[in-house]
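For this depiction, one protein chain was excluded, whereas all remaining protein chains were kept in their positions.
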Amino acid sequence: MGDKHAAILLISCPDQRGLVSSVTEFIFRHGGNIIDLEQHVDSDESQFFMRTEWDLAEFSIARGEIGERFKAEVASRLGMQWTLHFSDVIPRMAIYVSRYSHCLYDILARYQACDWQVEIPLVISNHPDLRTAAEGLGIDYHMSPVSPQTRSEQEQRQLALLQDYNIDFIVLARYMQVLSEDFIRHYPGKIINIHHSFLPAFPGARPYHSAHKRGVKLIGATSHYATADLDAGPIIEQDVVHVRHTDSVTDLVRKGQDLEKIVLSRAIWRHLQRQVLVFRNRTIVFG
Amino acid sequence: MGDKHAAILLISCPDQRGLVSSVTEFIFRHGGNIIDLEQHVDSDESQFFMRTEWDLAEFSIARGEIGERFKAEVASRLGMQWTLHFSDVIPRMAIYVSRYSHCLYDILARYQACDWQVEIPLVISNHPDLRTAAEGLGIDYHMSPVSPQTRSEQEQRQLALLQDYNIDFIVLARYMQVLSEDFIRHYPGKIINIHHSFLPAFPGARPYHSAHKRGVKLIGATSHYATADLDAGPIIEQDVVHVRHTDSVTDLVRKGQDLEKIVLSRAIWRHLQRQVLVFRNRTIVFG
Amino acid sequence: MGDKHAAILLISCPDQRGLVSSVTEFIFRHGGNIIDLEQHVDSDESQFFMRTEWDLAEFSIARGEIGERFKAEVASRLGMQWTLHFSDVIPRMAIYVSRYSHCLYDILARYQACDWQVEIPLVISNHPDLRTAAEGLGIDYHMSPVSPQTRSEQEQRQLALLQDYNIDFIVLARYMQVLSEDFIRHYPGKIINIHHSFLPAFPGARPYHSAHKRGVKLIGATSHYATADLDAGPIIEQDVVHVRHTDSVTDLVRKGQDLEKIVLSRAIWRHLQRQVLVFRNRTIVFG
Partner (left out) sequence: MGDKHAAILLISCPDQRGLVSSVTEFIFRHGGNIIDLEQHVDSDESQFFMRTEWDLAEFSIARGEIGERFKAEVASRLGMQWTLHFSDVIPRMAIYVSRYSHCLYDILARYQACDWQVEIPLVISNHPDLRTAAEGLGIDYHMSPVSPQTRSEQEQRQLALLQDYNIDFIVLARYMQVLSEDFIRHYPGKIINIHHSFLPAFPGARPYHSAHKRGVKLIGATSHYATADLDAGPIIEQDVVHVRHTDSVTDLVRKGQDLEKIVLSRAIWRHLQRQVLVFRNRTIVFG
C-alpha cells in the first residue's frame, strides 16, 4: 500500500444501476489494475459511495488528465461528486497544540519513525511549552496566544501561516481553544480533532470529571472532523477502556490519555490513506 | 464461591482509622475465616466501603445473632451502615418483560442450566407473547397491560403480586413501560434495568436510531439500578461493540441485542453475589 | 438485507486486470442492481476474492440459468472459482451438542425469535440431556452415543440422517466428541465449531484450566471451520474478555461461556449471509 504509484478515487452520488461497472470499466479500458475497491450504498438515503485505488504503472492516461477524462467519460453522465488523489503525493499537515503533550509526542514519534507518508512543517500553539519537541525535529513552532479580544486577529494570522506553509489539513492535538466558525469554514473536512469522551456523551469541558461523577464503567475518546458545531462533527474513530469505582479522576485522565493518542493517530492515518468520506455529518471510513 | 456457608457484610461509613482492623478482628475473634475482603476509600468524599465474606463453619456466633453482635461490637461505635447476607440464602427475582425476547431467553437459559443461585417464580409482562417460555420452566406469567389511564392501578396490582411472591429484586429485561416514581420507591437499589446505549449518551427511546444518525463508531449497553430519574440511575455494568458505516439500524439492533443480554446478565450476577453498593448515584462493584 | 430477492456470487481466482469490471458489467448488462460489492486482493498470493449481491427484481436472466450464463460469459474466460446463492433460499442447519447447554440455548433463542433465515430440523447428541429444549421447538433430537468402538458406525448413521434431513451445514455447539477425518470430508467448509480459547493458544482439552495455570490476563473463544486437523481449521470469528488473578477456573468458565455463545452465533450469522470464503486455511470474511 503506497509503494506503488497509484491513483485513488473517492466518489459519492445518488444510487443507480451501473455505477461500479462504469468506473471499473473506465479504469480497465485505460490499462489500470485495481489494487483496492470498496463501495457502500446507504439505502435509507439512496446514496452511493466508492473508494477505488489502481496501479498507474501501465495506465494510459497521463496523470494531469485523469480527472478531466474521468469527468468526461463517467462522472458527469452519472452525477458523481468525486476527488482524485495520488498515493505518492505527500500531504502537508499542521498541528495545533496547547500544553498537553501526549498526543503531540505520539504523532512526532510516528513522524520520526517514518510510519506515515506525511510532511509536518508547522506546529501552532497558544503556549510555549512544547516548542523544543517540535523544533528538535525541524518543525517550525509558531506561538499564537489567544484571548477573546485577539482571537479573530490571531486566526487571520494563522490562516496566513497555513497558506504560507501549503498546509493540506490540520490536527488539533488536544488544542484547548475553540476555533471560530469562520476559521473552520476554510478547512471543511480537513480539521481533525480529538475529544476525550465517547461522544455524544460528555461534550465540552472536563469530560473525565463528568464521567467520574456519573459513575460510568467505560471512558472513551473520539476523533472527528471539526465543524462549526462544537464536538458534533462527523466521527472518524472512537474507542473506550473499562474503568472501575477504584479509578479516581486522575486515573481516568491517565487511562484516557492513552486512548486519546491512539484514537487520534488512527484517525490521522485513515485521513492520510484517503479512506474517509463525509456525508450528512457522518463518515464513510473505507478499509 | 457459594459452596461454603458464608456470611457477607457490605459496609459504608465515613472514613477513619481502624475500620478494616475492627471488622476483621471481630470476624477473627469469633472464629471466622475470611474468604474474601475488598475495601475502597472514596477520597473525594472521605467515604469508606467494604465487602467481606467469611466461612461460617467454625464461627461461634449463631446466624440469627450475627447482625446484633456486629452492631453492638463494631458498627454502632464506628457509625457504619451495613447489610448482612448469607451465601446460602437464595434470592427471589421477578422479571418484567414486553415483547423483545433476547434478554429473557438469556436469563432463562442460565436459570435452566442452574448457573445462578436464584429463584425466579414470577414474570410480569404487558404482552402475552413470552408466556410459553416462562411457563415452560414453571414460572408464573402475569399479564399486566398498561395504559396511561390504568398504570397506577396496574402498579398497585403488581406490588401486591411482588409481595405475594416474596420478591427480593426485579429485573427489567427490556420492559418497554416507564415505572412510576412511587413504584420504584418500593424497591430502592433493587430494580435492575438494561438500557440499549452507553449512557449517558442516547437516553430515552430509540437509541439505535439516534446512534445511527449520529454516526458513532461504537454502540453500547448499560445496566443500572432504576431510579425516579429515567436512565440516570447508578450504573452497574456497561460494554460496547464497534460498528461501521456499513451497519444499518437493523445491524445495530442485532449487534446491540447481544450486548444487552450479556451486560444485563453480568449485572444480575454481580447483584446476586452481593458485590454492589450504591453511594450518591454511583456504584461500588466489588470483585 | 434479505428482504429483497437477491443473488449472491462468491468468487476466487488468480488476480488480473478487469475482474471487477467483467463481473459488474455482466450484472449491469442483464438489468441487475448491485446491493453490495466487496473485493479483496491477497497480494502475497496474487489471489482475487469477491462477494457481490444484486437485486433480481429486474434481472433479465431466469434464476435457473444465471450460473450457466455467468460461467459462459465471464467465469470460464477468467478462470474463476465461484458459487452462486439466493438470499431467499433458506439453508438447513443441524446442531451437534453434548451436555453444555449455553451455545444450544443461544442458537435456539435466536431461532425462536426468527433472528436468522435458517431452518433447524435436527439436533444430534451423544447425551439425552437437551432433548426437551430441541423438541419443544419442533426439532428432532437424535441420540448418537459414541464410543471408540462405535464411532465409525455412529458416524455412518449420522451421515445418513444428515442426508435424510437435507442438511446444508453443521454447527458443533460444544460437541465434546472428535469427528473423524472421513466424516469431515463430507462437509468441507460446512462444519462450524466453537473452541473455548483464542486459538492457536490452548488447543485441545481443558483450555480454561490451561489458561488459569498459565496466568493469562485474557481468555477467548474461536469459531472455525472443522478440518481434519483438530482446532486448526480456518478461523471465522474470535473474541476475548479480560480476566484477573481473582478469577478461578470456575470464573473463567462462566465468563468464557458468554464469549463462546456470542462468537459462535456471530460465525453462524456470517455463514448464513454467505460472507465467508476459505482460501489456504484462512477465511475472507466480507461485510
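For reference, chains read A, B and C in written order, and residue numbers begin at 1 within each chain.
Definition applied: contacts are C-beta pairs under 8 Å (C-beta built on N, C-alpha and C of every residue); 3 or more make two chains touch, one makes a residue touch a chain.
A quick note: this is a predicted structure, and the numbers were derived from the prediction, not measured.
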| item | value |
| --- | --- |
| Among A:A109, A:M143 or A:L230, residue touching the chain not depicted | A:A109 |
| Missing-chain contacts mapped onto subunit C | 40, 42-44, 198-202, 213-218, 220, 234-240, 244-246, 248, 281-285 |
| Touching residues (missing chain, whole complex) on subunit B | 17-21, 24-25, 27-28, 31-39, 41, 242 |
| Touching residues (missing chain, whole complex) on subunit A | 1, 101-102, 105-106, 109, 112-113, 115, 133, 136, 246, 248, 250-251, 254, 258, 262, 265-266, 269, 287 |
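Definition applied: only the chains that are shown with their structure count from here on.
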| item | value |
| --- | --- |
| Chain nearest the global centroid, as defined over all protein CA atoms shown | C |
| Interface residue identity across copies subunit B, subunit C - same or different by half | same |
| Distance between the centres, which are taken as Cα means, of subunit C and subunit B, whole angstrom | 36 |
| Centre distance in Å when subunit A and subunit B are each reduced to the mean of their C-alpha atoms | 42 |
| Interface hub residues of subunit A, defined as touching at least two other chains | none |
